[in-house]
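Attaching a single structure in structure tokens format; questions to follow.
Missing here is one protein chain; the remaining ones are kept as they sit in the complex.
Here is chain A:
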Amino acid sequence: MTSVQLWALLPLLIATASIVATMLAIAVYRHHRFCASVTVGGMNLALIAVVYDLITGDNLAVPVTGLMTVDAAARFGMVLILVTTLGVLTLCHAYFEGYKRNREEIYLLIGLGTLGALTLACATHTATLLVGIELLSLPMVAGVAYSMDERRAIEGGIKYLILSAAASAALFFGVALIYAHIGSLDLSAMSQALSAASLDQPLVLAGAAMMIAGLGFKLSLVPFHQWTPDVYESAPTPITAYLATVSKLGVFVVVLRLFHYGSSPISPLILTALVGLAVASMLVGSLLALRQNNLKRLLAYSSIAHFGYLTIVLAVPGDESLRAAGVYLATYLVTSLGVFGVMALVSSPMGERDAEHIDDYRGLFWRRPYLTSILTAMLLSLAGIPLTAGFIGKFAVISAGVGAAQWLLVGSLIVSSAISIYYYLRIVSALFSAVAAGSERVSEPMGWAQSFGGLMLVVAMIVMLWLGVYPQPLYLLSGQLAQH
């Protein structure tokens, strides 16, 4: 390996080193804040390494041993992954302060998962794809089941373990079938085979179907979505945030490489499958969210719908839709992080049970005015109200869809958004509803850890509003995704 390659891999090396450092810190002495800061420091260094490459213009594609390529798209993905991970880590610190048993392993698990996501962002070979996907899911099994005293957590962990293993098996089987046809494990060769798939290639078609099923599970697209609400509900809230953001982001970068970067437009057969998945995800996600009283389940269904919106970009060839994907991902990440962040802080420090029923949030404004304001803004952004980041993301995706005359997809998006406004506003109205006399205006005290998470949320809200008002820099940055 040359120094250029090592330099390009620096973020992954730093992330690995920070995992080892956290492990050693835990081995020496279990100190919650210290272990957390070791991981946070490592992830910050990795972020600096990526951003340095991005802004010095040294943005060449560096192939590393044929398994990975660190190109502009990979760097863009890594920035999003690391920033979101840092957000989740601050939430973890506030949340797990109240956990009675070993608190420090969560940072190891999140660090390992993030290493998997970074691997996925750079993957150009199915070997790295497979290892990356496993590295992203396996630590999160322990993350979902982290508070083992609860029966619910164990149940969620087992569900996630078995279902994600089955999805990985389907994905690997699909890869093997396509390999049997083309004789290459490169993602670019796979992508070409996928874009040239026709009815007289049964191996490629069967392989593509299994790969779509496996990846669709990881992105929780309908009809591979059933695990999502259960697992989101049983996981501790910061882990739910991680599952909804970093896990899906890492997989989606690979999906773009597989289904979008081919030189030729996508095969009509696969296009039909993707359109079907997208329409089903948007409509089913929104309709099922209508009847939820549990906020985590509601957000799980809403994330299903959101990834349905995002799937539109896969149906539209060209660089413009990649840019739309970048914009959408960034806005979705900051908004989701904000919503789950407020939920984590309201539930912090971890008590008997997370605040997740809509009744827990009734009249929250009178108890926690600042957090509630952030939550309101974030929910409006999820609904896609103008002047918020969510509007810009939806706008980008719709313009990509309209440009390619994908009217079915755009129509479903509009119907689904209209439905979604109802259930988001239902939460907002609960937040501001009147409460019994005597319990108004009690701002609960916030500890050091909580205020750190609060700071992160304020930053997230500023970023969210800024993106909504002045999205130009994000559009420019998202152009990186098109430079593969």
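The working rule: a residue touches a chain if its C-beta (ideal position, glycine included) is under 8 Å from a C-beta of that chain, and two chains touch if they have at least 3 such contacts; residues count from 1.
Note that contacts and distances are computed from a predicted model.
Peer 1: Leaving aside the chains on screen, match the unshown one to its UniProt name from "NADH-quinone oxidoreductase subunit J", "Urea ABC transporter permease subunit UrtB", "Na(+)/H(+) antiporter subunit C" or "ATPase".
Peer 2: Result for the unshown chain: "NADH-quinone oxidoreductase subunit J".
Peer 1: So one chain is hidden, and I want to know which residue out of A:Val62, A:Leu109 or A:Leu413 touches that hidden chain in the complete assembly.
Peer 2: Looking across A:Val62, A:Leu109 or A:Leu413, the contact with the absent chain belongs to A:Leu109.
Peer 1: Just name the one of A:Gly77, A:Pro139, A:Gly338 or A:Gly453 that touches the chain not displayed here.
Peer 2: Selected residue, touching the omitted chain: A:Pro139.
Peer 1: Touching the hidden chain in the full complex, which residues of chain A are there? Just list them.
Peer 2: Against the left-out chain, chain A lists 16, 19, 23, 64-68, 101-102, 105, 108-109, 112-113, 115, 119, 125, 127-128, 131-132, 134-135, 138-139, 141-142, 145-146, 148, 157.
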